[in-house]
Structure formats: structure tokens, C-alpha cells
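One structure, pasted below without further comment.
Just one protein chain is left out here, and the rest sit where they should.
Labels run A, B and C following the written order; every chain starts at residue 1.
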Amino acid sequence: MPGISALAAPTDGVSLLPVSSPIRTLLEVRDLTVSYATRDSTRVAVEALSFEVRTGEVLGLEGRSGSGKTSIALAVLGLLPRGAAVRGEALFRGNDLLKLKETQLSEIRGREVSIIYQEPALALNPVMRVGDQIAEVLRAHSALNSEECRQQARLMLNQVQLGTERYYQAYPHELSGGETHRIVLAQALICRPALVIADEPTAGLDARLKNEVLDLIDRLRRETGAAFLLISHDHTVTGRLADRTLNLPSTNDRGNLSSGMCISSGTKLGLAPDSRTTLISVRNLSKCYKPRGLFRKKNAEKQALHSIDLSITRGSLTALVGPSGSGKSTLARCIALLEEADAGEILFEGTNLLGLPSQQLRAFRSRLQYVSQDPAAALNPRLSATEAISEPLVVRNGASRKDRRRAAELLMQQTGLDPSTAERSCHEFSGGQKQRLVIARALALEPSLLIFDESLSGLDSQTRDEMLDLLVNLRHRLGITQLLISHDLELVSKVADRILVMQDGRIVEQHNRAEIGYTSNIGRAEHLLHAQSKHAFAPAEAE
Amino acid sequence: MRKLAIFSLLAFRAISGIDSYASSAPAPERIQRGEELQVSSAEVGRYGGTLVVGQRAEPKTLNPVTATDGPSREVIGRMMADLVHINRVTQQTEPALASSWKLSTDGRSFTVKLRQGVRFSDGYPFSADDVVFSFRVYLDEKVHSPNRDLLTIGGKPISAVKIDDHTVRFDMSQPYAAAERIFDSVAILPQHLLLKSYEQGSFAQALTLNTAPDTIAGLGPFRLKQYLPGQRLVLERNPFYWKADRDGHRLPYLDEIAFLFVGNEDAQILRFQSGETSVISRFSPDNYPAMAREQQNRGYDLVDLGPSLEYNFLFFNLNELPPDKFQQISREQPWFRDLRFRQAISLAIDRRSIVKLAFGGRGVPIWGNVTPGNKLWINRELPHPERSIPQAKDLLRSAGFSWDEKGKLLDLERKPVEFTIITSSSNAQRVKMATLIADDLAQLGMSVHVVPLEFRAVMDRVFQSNDYDACVLGLGGGDADPNGDMNVWMSNGSTHLWNMHETKPATPWEAELDALLNRQLVTLEYKKRKRIYDEAQALIANNLPFIFLASPNVLVGATKQVANFRPAPLEPYVLWNADELYLRQQGVATAK
Amino acid sequence: MLMHRKIFAIAMAFAAVHCGILFAGFFAPYMPSAQHREHAYARPTKLHFVDAQGQVHIRPFVYPSVPVEGEGFQYREDPSSGYPIRFLSRKSDGIHLLAVDSQADLFLFGTDGYGRDIFSRLLFGGRISLLAAMVATLLSLLIGVAAGGIAGHFGGAVDAVIMRSSELVLALPWIYLLLAIRGSLPLHVEPTRTLILLSAVIGAMGWARPARLIRGVVLSARERPFVSAARGFGASEWYLLRRHVLPQTLGVITAQAVTLIPQFVAAEATLSFLGLGIGEPVPSWGNMLSAFQQFQTVSSYWWMAAPLVALVAVSLTYFVLADALHQAGARINSGQSYA
Partner (left out) sequence: MRILDYLKRRFLHAVLLLAAISVLTFGIAQLAPGTFLDEMRLNPQISAQTVDSLRVQYGLDQPLPVRYLRWIASAFAGEFGYSLAYNMPVSALLWTRMRNTFLLGTTAMLIAWSLALPLGIWGAFRPKGWIDRGNSAISTLLLSSPELALGMLFMLAAARFGVLPTGGMTSLYSEQTGFAVADVIRHLAIPATVLALVAAPMLLRHVRAAMLEAWNSPFVKAAKGHGIGNRRLLLHHALPAAANPLISLFGLSLAGLVSGSFLIEVIMGWPGLGPLFINAIFARDLHVVMAVVMLFSVLLVIANLISDVLLYAVDPRVRAEC
């Protein structure tokens, strides 16, 4: 590793502490308490937490979402937003990071303690070449000139296996999810810090990419000798890398879920499941993306769906899996009528929805409900929970205020939300709760088909399991047909009746529940998923 | 930082010190033998310097034949010369390019003797050919010169005949009073430069602002040096000018005159006060107090030349209108046509307040069309009835008007008397007059609304659509002679504002007026002519087609540097004797 | 809590200004068109508390002012007799908050070139000017929001047509159209009709800029996932526009509103020049401002700047109020920026 070793430890600048001194404990956190002031009260995110990270080790911090994991990472580096109060100590090589001035902190950040953010796609500047973004970090901490910095950045890119010049020159939006992960990893490691704080370093990645990134982290840490503070909700991640793991208590108590799942027996919301009839079938569906915008590019079309044939029986739970860019999301959005397919048919209870005038189409829309990946964005922050949930009712028939309120409370109960919070504004709910709100809203119209587009991928494992239970419940109690889109084969195989595997805009495999059998065939499908190694510039899926 | 600021301040100072500049104007040519120079009676001055003048608007052309706007005429007047000139102070004619003239006994032909040895500003000799050519151009219908109307007497244009190289005879179809006055400001053109474009039919496009200085020549005291669009026009001395001072120095004294185009009167005053210009020509009276306050510190003198020739008036729409199209106006016209109604209004108007509030006291109330500024022609016998509301009410009562219990004036049909006065919104003084009148007339129980309109919208209503009740306008300023206003008073005149489309006199007194005016036109003797014109003035004042309001004083100013400064109440108020003006010190004439 | 107190304070100031304007007849000592020709361009009347004998009075009093011979309009106080200010005195035209006996004058902000009381004209004029400006703002924003919203939301040909017409509107020489409108009207137009007309004209001209801004916001707003989510459960495009998209433009709309109101008040001065404004002698801030635009007025009679000061002060309260409201609203709508 010539590039990295050439840099050596920070000897070129003013060091706060002699590096050579054999301190076993690198970071010691004592009684760390982080609280946020809100309008009416203060919310405690982290309470009296103590731990230590030793030189060269990987410490796993495991906890559910909302347990304040990210706050810990930010607090240590003094990056908490305004209005956050921090108490306690964070001794890094004996120096309390919490008491350092901003200028001193920025000397340490990136150079001795660096951080990998949860969502790398957001952590990269959209208008700067990624290579430069790596070089920037080095530039801030070394006396090298900009050309040398760029040279080092190239070497670093090489280390994260993105060695070609094309990667250096790329902009973040041109990279795939796994690649952006590598970029932020390179950013974090280029100054050879003593400690790397990684906040959910694999969130949002499919299994294959997750493995690759974890392998890479493992390798790099051995090469550089950096200590890692690994924060994740996923015990497989911590379990795989961490030398020690610390479980965080949940500070934010969020509703009793199993009790929320009870659905009053008297309610009749949907049809009884009928496994025989076909609810929806898709024939020869094709979709091609034409580029939009001012500077129209010729011949830049992208075939997202190639003559898809598919049928979903009433009351079933179908899973659609595939790697990023395989077109599964496009298919889902086409079925949900959010995008218009170019050719083919979508037969819903025998009616072809494609080509229907929009007036008639609207009647069908309510029966096909789509739950998107990002629940936070799918809720208008101006609306209250009641308003949001009952909105479909208003759209359909302008229900009275009282009716809406009652329906909203019922739906909130069904989806495990506390009906007493119905008047709160949507943005005051947590991530998991928002997901429930979105599902509740989708249920308001008593749909025949619910489509979940990667709706579970952002959740921690416990919440996710609860949501899966909810889906199963919805299906059994209300007979709602469901289509589940995911890249996580393992996850869907727990619940799905049928699994469809997509690749390059085609459905390449189908497995019925009986076939899946939890063992043999999954391996094959998984292999298949892994085998679809996409090349570098695969455009993002949702385009 | 601070150093930089100081430095830049110093640099600014350095460049603003333009006094050190020496102009590149040509020296006056030596006086040649046989050159028949006119000798100025003004104080002997010294050569050099630039006179800076602020103009409210940019001149539009340098063509004396087609120019109609004030700024253009002000500039052209300095570059060109006429045969006979009106002295702006005495308001009498004096010799110019014509050293002498003679009217034939029948009053129909006018012989002019031209000055010998005169040269154009490019050195080319001037002769009778130029005069004949000039009049050919002015009188050519295709050239559309506005001067043509002045040079048309009794429906026929005058004709110019060359007798010899220095004599020209003008023939007229009928005797014409004050014939020599029509030659004032009729610039003599250089035939050697303009013949070609005239013969090609492109005369109107000749002598535009973009004309190169060396292709333009005149007989005036100055010639074109530079024109910067939108900024300024600079004239330099004509080294061949045909006037000299008492000591035999060829005029003009000034090296240059620079006209700066400043855009509006406010800017004109600002520039004058800050010392960027040397003279200010005619500013409005409401600016006087503030200007006078600064007189001492800033080193300039203001001159109040007394009443101008401008008369402001209110008039009513007396046009014959199709009643179905103008119902409202037709209903009002019986009032307007009633002399007693107009007299009542004239009596109710507080002219002193108008003078005080619209002109800041620098003006005079008037009751006739000739202002006290016109010393030769004013009829001083005209009555000046004082304002009297009771008398006005009596008149209205006698005309059949009455008042309701709230004091509103009702007409014969017991309908309230209500009308609007339009006026040009760009003239603040006239808006003020109209507003004051509306308030005065409210005391008679009339409900009068003032509607200021954009100038050309007013013109359109008065001249074209005739869609208005009453209007406040002002006229005058050009010539002191009665002939200048003929078109206003003659019933078939083109500026017969109150009744535009008359072909023959609509009322007996108008017929009488037509006759009087026609008589004075052919009466050659001043005293007789004055008597006739006095009668005409009295006729107008008694019949009130216009209700005369006030005349503003002519106010001008110059820095103390400017000598021989003899402003006059006639246009161009300060530059008419530009050839005699000189600066007491070298350099640009600015106040320090 | 602090925020609420601030909003309250601003709202009070706002209410005070508008109250004064609304009840101009009560607060103004004179009728707005009453000319005191002997006191043209009089300085603001001084209120005295101490008389010539050095005696202190609780009730303020004024001395009559007497014209001084000399250049321009100059007056001096005649201290021989003082006249106390009467509060809530009844006159022929109703009850006035402040008044003095007719031997003296009470020109709180001085008088204009006709000797009319500027303070009274300011109050009466504010009524018509602010109303016209507000109605015009409302109108141009209404058109702007509709045009910008439709253009941004529906896109395509509609967008192109609306945006090109907004460019057209920005480029056309409106003065000619205004002159034509003036030409087609009866000469005397009642102030109320002028008001409607003014608002309509200004509103019709002023929509292009807000429309362009709103279109920009709508373009990004309609891409937000909750909009497509609502589309997913069958909401009509109009519903989406009304319920989800347009509310996001509120920030831009309030910001535009407060900038447009002072602009429109000033625009009336231009319209007066074309004969479309509020005609004399009815006061409006616009026609009062146009008197102030003469250089000599500015330099000699500084009190004629009263309408300008009033306009700036009122716009300031609008601005601050809008900002405060916006900040309060920003909490609910966190993460949204506005122009």
C-alpha cells in the first residue's frame, strides 16, 4: 500500500498528541448524554452512555432505530445540530473532544477520527467529482499540494477497487449504491485516521453489496490499523466485523406492537381471500425511458421492462426480487399506474387499465395502492395524521370531518399506531411510525392490491419484522393481495407465496412457496442475484 | 484600504480639474479688406473659454428647415444666421446678413442688400445664390418645412429673386405688415453643401445629428465640433463670423459652447447649482426660491425678466358636435356658449392665488391674450375685474342658473352643473392652475373635476376627437408680433382651439375679430396697426373664448463668470447674443 | 413564546396604522381637499407646552402662523396669542380627534403647495392607496398563482404557452395600452371606480413575475413523493394542485405580496401621470408622491416626504409581519426554502 504508507501517521501537521505513545484506549466515552430541545420539551436521545474503543479494534454498537446511535457518532465529533445539548466526556487520546473548540475539532475530524455517514449518496456533493471529494479531505489535513492530493486520492480509489480514472472523474449521481459506499469509505480512510466511526455503513445495500463492503472494511482496517466504531441496527454486520459489541438500550419507547396488531373482529374491511381467481395480470408490458429535459440526448433511451408477463392471484403475497436496476421498481410503479407503460396490457379483474381515459382510471387507482420506499417523503408535512390518512376518503367521496376522524383512528389502530396521536403533524412521527401511517393511508380505500416498493429496507430488523407481521396479518384478516418488492431474498422468502426474480427488465425465475422450501432453491436464486454483477454506470433504478 | 480611498479621492480631484485644459478651437480669422462686418455695440470682451449649457432634451436634428423642437432650434440658431434679426431685448428688428432692406411703396416687394465679404463657417463665400437657394428649399412643398407657412402671405408663398450677387428681392402677393420680421430665424443655407441632397430629394435626411462636422456649414457664430449621442453637442467658434466688437475684434469671444443633455429641469438645476453648467435658460418659477437661496454660496446670478409672452388659459369645448355621439358634452355646451357663464367663471377664478401658488409669485395675472411681456403690443386699457363671487353668482342667476338647498349650481333644466377640466400632466403648473380653478368654482356651486392627461392624449382630444369639456393650456413664446398668433384667433385658423372645425365665423364677434385681424395684417404703420390690434384684444377679452389666467415670468441665471449676459423674455432667452458673451476668466465657465 | 410576543407587537403596529387610515375622518384634523391658500408649503406646526411667560401647560397649544414677505413661502409664528389643541371636538363634518380654533392652524405634517394639510391627506390617501395596492397585489398574485401553478404543474404545451405569454407581458410597452384604456374611459371617473380600475390594470400587468417564481416552486413541489402518493390513490390533478402543490408556494406568495404592495403604491404615481390614477383633489399616496418627485420640493420642503416615509414604514411592517409569519410557518413546513 504505497499510497497510504507514504502518508504515514499525521506527522506533517501539528499533532495534538504524540502518536507514538502506546495508549491502549483510543476513545473513552463517559456518561454521554445527548438531548434535543423541541418546542415543548426536551427529548433525550442518548442517556449516560459509557464505552471505550481501543487502538485497532472494531467496537460494534448495536441498537434499534431511534436508539440514538447516530447521535453518538455526531456527538463525538461535535457535529450535532444546533439545539442539541451534550453532557459527559469523550476522551480521545486523553483529550476531551466535547470541550474542544471548533478549529481544534476540525483538525481532528477526518485526520484522526473520521466518520462514514449513514447514507453515502446524500453525503457526497452532487456537483463535485468524487475523486476531488476524496482529495479534499486530504488537502484539508496535509501540506501536500493539490496535484499530490489528487494523486493520493487516486491511490485510495485503487484501494477501494475503483481504480480507473473514470471513477475519479465521476459525479455521485453517476455511481451505483455500492460504489458510493466505497467512495465515502475512501474519504474516511485517506488520512489514515486512528479511529473511523461508521454509522450504518451498509444500510440500503443488497446482500451481495453488503458483503462486499463489509469485506472491504475488514481488509482496510487490517491494512491501515484503524480502529472502528461500527454503528448498526443489523447484528449480522456487527457480528461479522466487531471485536466487541455493545447493545444500546432503546430510549425512545414506541408503542406496543403486538397489541397494536389486534384487529377488531367486527370490522369488515375487505373481501374474503380467494386464492383461485386472478386479480391482476400483466401481459407483454414494456417500458422504455426516454430522456427528458432541455438538452435532449439522442439515442439515450433505456429499456427498463422487456415484455413482462405476470399474474397475481387474489389474496396472495407475491415477492419481486432483483438487484438494483433490474426494473422491479419500474414494474411496480407501472402496475400502480404511477407510470405509464409503453406497450402491453395490465388486466385488472379483466379490464385493461392501459389506455383507459383518466376519468375511468381514477376509479381503479383506489384499488391499487402503492407504498413507497421513503415514507417520510410520501407524507405532506403540512398535514396532520388524521388528514393524511383520511385524504383518500376525501378525494373519493368527501367524507364528513367526523367520519374521517373515525376512519383514521380505526386505521391507526389497525396499523399499530396510537390513535391519540391522530392530531399530530405528520413530521412529528418517527420513521417506523411514518411507514405505518403510509400503510394506514393505503388501507383507507380498502384496496384490492397493495404494492410495497422496498418499503421495509430502511427499517431496523425488529421494526421490519413487526411490519412483516403486519403484512401477513393484513393478508389473512382482510384478504388484501400484496406485491412486495425487495432486494432482500432472505426477507421475502419468510412471507411470500411466490417469488419472482427480475433481471435486466425481465422476469427470469419464478418460485412458488412450495418450491422455495426455505433451503435448496433459495440458494440458487441468491446465487443468481449475486451473479448479476452490474457494471459501473448502471443508472439508478428509479429513474 | 484607507490609503486606497484617499488616493482615489485625490485622483477624482485631479480629473475634475479640467480648468487647465486649453481648447482647440480655431482662432478668429483676420479681418479682410472689403469685409462688411457688423459692429456689435456690446461691451468689449476677451477671447476664450467654453460656455456650458444644460438642455432639458436632446436636439433632434441640425436641419434648420425641418426642425420644430426647442432644443434643436436653440442649437441651430447658434450655427446659422438669418437675413433680418429680431433683437430679443428691444423686440425690434435689426440688420443681420442683410445690411439694409427696403419695402416698396405698394408694400408688395422687399429688397434686401446682403453684406459683402461674408463667408460660411467652412470659408466658402456667401452670395445671393445661397439666399435664393434657401428660400427655394423652405418653400418647396416636398420638404414640408414648418417655416413655409410663415413665408406664405395671403395664401401665396413669397418669391425670392436674385438681383445681383448681393441683392435679393422678395415679392409678396399682398402688402404685409412687419414683413421684415418673417425673416427672423430663417437660416440661410450653404448652397455649395446642400444643393446635391436637395436635388436628390433627400433634403429632410440631410443635416441630421450624425452629420460629420466638416460637411456642415453655416453663417452663425459657431460651428459643429462634436456630437455624443445622448450626452452633449459641442460647437466651436466660426472663425469667419461676420460681426466684430467696437475694437475691431472678430466675434464670437467664446471658443466653444457645449450643450449638455440633462433630461429634465430638475437635472438642469442640479447641474447649474453644482457648477457643471454656466447658464440656465428659463426654469420654472417654483424652483426660484431654492435657487435664490444658494445664489451667494454658489456664485451665480438669477435674473427675473418679468412676464413672458406665454399666456395660460382655460377654454371650453365650443365645437359643433354630433349630439348623439357626445350626449354629455352637448348637454353642457349651452352653458359654455353662454357668455355670462364664461364671465362668471372668469370672475370666480382667483388669479392672484394662481400666480402665488403655481408660479410662486413670479408671474402676473392676465385678462387678455397679450401679456405685459409683450411691450409693443399689449393693450393696457383692458379692464382687470377683481375676483368677485357675488358678481359671478349674479351673472349666473341672470343666465337662468339656480342653486339647490345644498348650494349646488343647477342649470335651466335644474340639472347640476358638473364638468371636467383636462390638462397636460407633464406641466405641474397647469395641473395646479386647474386644481385651483376647480376649488374656486366649487364656491359657485359647480362640481369641477381635474383630469390630468398625458400631453398627446390632451392634444388628441382637443384637435381630433373633441371629446372634452374644458381644458387648461398655454400658448405663446415665439414672436411678439400679432401675426404669430393669427392661427389661434382666425376662425379658420389651425389652432383655433375652442372650435376646431369652423370654416366661417360661428358668431358675430368672431367675424368681427377675423376682420380686425385681416386689417392689421395689411396695415403697415405701427400706430394704426396697434390701434386695430388693441381693438382685437378687447374683443377677445370681452367675449372670453379663452379665460385668461396668468403668465409666468421668465427666469434665467448665469454664473458670475459670464459677461455681456443680456437675457430676454423671448426665445432663446439667454443664448440669443451668444456671439457677444464672454467669460471673465479663462477656462470652462463654471461656478467655484 | 418570544416569537408570539413579537408577532403580537408587529400585528399591533400593523393594526394601529390601518386603524388610523380606516378612521381617517376621525383622526384627520381637516378635510383632505381643504385648501389653506394663505399657508401653502407651511412647515409642520410646532406644538408648544411652554408659553411666552414661561408657564407650562399640560394641554399643548399652537401659535398662529403669519406669512413673511420675501422669497417663496415663509411663515413665522405670532406668539401674541396661543390656541390650545382641542381633543374630540365636534365640527360640522363630525368629531375630530384633534382640532384648534379657526384663528390658528394645526398642520401636524405641514402643508402642500395648495396649503392642504398633509397629515389629513396622508390618512385619507392611505385608505385608497393601500386598498388599491392590496387588491392589485391580490389580483396579480391570483393570476400569477393560477398561471404559474398551471404551467408548472401540467407542464408541456400549457407551460410553454403560459411562460411565453409571461415573457410577452414583460416585454410589451404597457404605457400605450394604458393610454388607450384612459382614452376609452369617461373623463371623470369616480374614485371608487378608479380604484377598481387601477387594481385591475396593475394586477393584469403584474402577474408575470410572480407567475415565473411560482412556476419554479411548483416544478419542484409536484415532484415530491407525497404528491405522487396522492395521485396514487386517485386524486385528480386539480386536487393535487390545490391541496399539495400550491400550499408549498405560500412562502413565495407572501414574500411577493409584501414586495408588490409598496411597488404598486408607487406605480400609482406613474398611472396618475397617464391620467389613470386618483385625480386631484382626492388624495392618494401615489399622487402625493409624484409631487415629491420634483427636486425643489425635495430640497426645500422636506415635510412633503411624509407619504414616502409612511410608505416605507407601512411596507416595513408588512415585511416584518410576513417574515415573522413565515418563520412561524417554517416550523410546520420544515425543510422548505423560499424565495
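Quick note on the criterion: contacts are C-beta pairs under 8 Å (C-beta built on N, C-alpha and C of every residue); 3 or more make two chains touch, one makes a residue touch a chain.
Everything numeric in this text was worked out from a predicted model, so none of it was measured.
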Which displayed chains the hidden chain touches across the whole complex: A, B, C
Which of B:A267, B:L321 or B:L376 contacts the chain that the document leaves out: B:A267
Candidates C:P44, C:G155, C:G183 or C:P247 - the one touching the absent chain: C:G183
Residue of C:V62, C:A266 or C:A306 in touch with the missing chain, whole complex considered: C:A266
Of B:G400, B:G484 or B:P505, the one touching the omitted chain in the full complex: B:G484
Where the missing chain touches chain C, by residue: 160, 164, 167-168, 170-173, 175-177, 179-180, 183, 212, 216, 255, 259, 262-263, 266, 289, 292-293, 295, 298-299, 308, 311-312, 315-316, 318-320, 323, 337-339
Touching residues (missing chain, whole complex) on chain B: 9, 11-12, 14-16, 18, 21, 23, 50, 52, 57-58, 60-61, 63, 66, 68-69, 141, 144-146, 148-150, 152, 204-205, 208-210, 228-232, 234, 258, 260-264, 267, 270-271, 273-276, 426, 454-457, 459-461, 463-465, 473, 475, 478-479, 484-488, 493-495, 588
Positions on chain A where the hidden chain makes contact: 77, 79, 102, 105-111, 114-115, 117, 119, 122-128, 133, 136-137, 140-141, 171, 173-174, 184, 187-188, 291-298
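In the analysis below, only the chains that are shown with their structure count from here on.
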Inter-chain centre distance, chain A versus chain C - centres from mean C-alpha coordinates, in Å: 52
Distance between the centres, which are taken as Cα means, of chain B and chain A, whole angstrom: 84
Between chain B and chain C, centroid-to-centroid distance (C-alpha), Å: 41
For chain A, residues that touch 2 or more chains besides their own: none
Shared-contact residues (touching 2 or more other chains) in chain C: none
Chain A residues touching chain C - in the complex, by the definition given at the top: 39, 336-338, 362-363, 365-366, 368-370, 372, 374, 377-382, 391-392, 395-396, 425, 427, 438, 441-442, 444-445
Chain B residues within the chain C interface of the complex: 266-267, 269-270, 286-290, 292-293, 328, 350, 353, 356-357, 360, 418, 420, 422, 425-426, 428, 431-432, 434-436, 438-439, 449-454, 457, 460, 467-469
Contact footprint of chain B on chain C as seen in their complex: 33, 35, 37, 40, 71-73, 113-115, 179, 182-183, 186-188, 272-275, 279-281, 294-296, 299-300
